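Only a portion of the chains appears, each positioned as in the full assembly.
Per-chain residue numbering starts at 1, and chain names A and B are given in the order in which the chains are listed.
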């Protein structure tokens, strides 16, 4: 049993409250990680408000990086002392997992928001409880990293190279990978393609940087915050569109692309923007749904223009496998080809609410809590 | 100038009326074809009712097969006397045409429903007029084959082998290719995949037959007509679902597939069915929009489940190029692997209304007019 301190969501919509908690020792296939830093993601916020069916009280947080403190009996990798970032969990046994499409694990729903262990002899139970022994849900995205310790699946841990600071590594577990992978794994633009990114937050800016590592030659960022558009330019956008002032965003974007775009990545989760993104592409163009929307949200699609060769493609967490995508992003970062550290703002562990507010105001792009 | 007899739509929603008409001689890049037989397609019907923006009065018909009677000055292929089927027209100069994606020609709208010549020195003008010289729109899908003669682009003509009767060839120009190409060009199912076909009309049954020429092992046909479902079975469906009696079609289909389907082809154009088709697939599954819906129709898509790795893909006319797809279907037919002649019912040239009624009642699956 390990004593930990965690930001707990006691009930839906409540503020995060910091509590002493207890975590079971790692069982087979599990590791215990001392969290050094954790990103704060839009998904943490919407989960608190019930848009993901995570039961409460619960420990959230899903972009954790830290040092392995203990491992289950049969775990050969990672080892105690290893520096790791905690990727998305997966069952490893379904057809998609066997094909290396871990993001689309058939048991993904339970794995990320069940609140309990996915695998092993104690599957279906939470390893978490409060200091006074009350029940507590954890295992959010297999990690519940808003805490000083995280219990995670060994299979989801990705090694962090020695020259990469742990306090930038966490966001590669989710937000940064989500944008980068949507471009590098799913869209895979070809020579001279146009890539339009709606939403220049952490996900969208990661997509912009990723697009510079493809032969796409038109990279358009759309957002309402001029500061984010400025950053998009610095990170490789060839054009930017200020949606706050532009009367017809889709028209403007199509003009910049010389016609319908080849790829439009929707990274805002705002339904009106989703519909713009679909309208941005034409025959043989692809609209990728990348950003999460509120539970139950739906969007309207024109039948005729969609049937005329359009593609609408959902992408989860950037697709593929963490243990390929994350090391790729570390390497690109090291080579100066993916400077994602520029998106990070640091906050104290106790300041998760401040971090969320800053993000909400469009200031912090990717808040990271130093734990 | 050639005298022809044609089924003319005088005004929107009017019945077809048979008229003597005149057609200009073929210019550069054009051929004149004596029509031997022409398929009748759902699209002819909805165009008459205004769902495609074809101006009236007009000659419709777009699944013509016949014999080349005359060719324009510079035309080297086909030659006079050649037996041809008239595929979809295309400009040959846009990016999609240059990539061999003729179906997604950037000028497709004008090419199929402009009512005038697409290319050449008289582009923008109709080659058609009534016997008394009144204006008449033609060039529907580049052919207006509900007539004894058709003026078409040489580039859209596909040679019909000697051993293939001309009166079965016409539907390969559109309906049969639409279903078959959606499977063979776009879906391209892999080992053990499941393919669900909504709508067992000419398009859907062509998709079923095509699926037997892939390694898909679960092929489900859904329709409300038991006779069509019976035919689907004979043509290779491994399972059929009667949507008229089944309380929850999507659930039934998912059970047959052992979970979400890999591919769902929507061949009805009915919005409620479109939404079923989208619901039929799950993570990494693909819903293909194949059948045309009324103008202005739209459908509703759930954001969350779509973002979780679903793909919605529009397919026009089966994708690809007529001059590859149609010869493939001829060869598969000859080898007994694609017995599309079983879908055909013959009608006299004068009986286009009867053909449409029979089709509407679910009797004739693919009516062909013998001209």
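Points worth noting:
Please note the rule applied: a residue touches a chain if its C-beta (ideal position, glycine included) is under 8 Å from a C-beta of that chain, and two chains touch if they have at least 3 such contacts.
Bear in mind the structure is a predicted one, so any value in this text is a computation, not a measurement.
Note on stoichiometry: the full complex in this file contains 4 copies of its one protein sequence, with 2 placed in the shown coordinates.
The rule is short, and it goes like this: only the chains that are shown with their structure count from here on.
Superposition of chain A on chain B using C-alpha atoms only gives a rotation of 180 degrees, nearest 5.
Note: centroid distance chain A to chain B, computed from Cα atoms, is 43 Å. The touching residues of chain A, counted against chain B in their complex, run 96, 101, 103-104, 106, 108, 259, 269, 271, 274, 283-284, 289-290, 292-293, 295-304, 306-316, 319.
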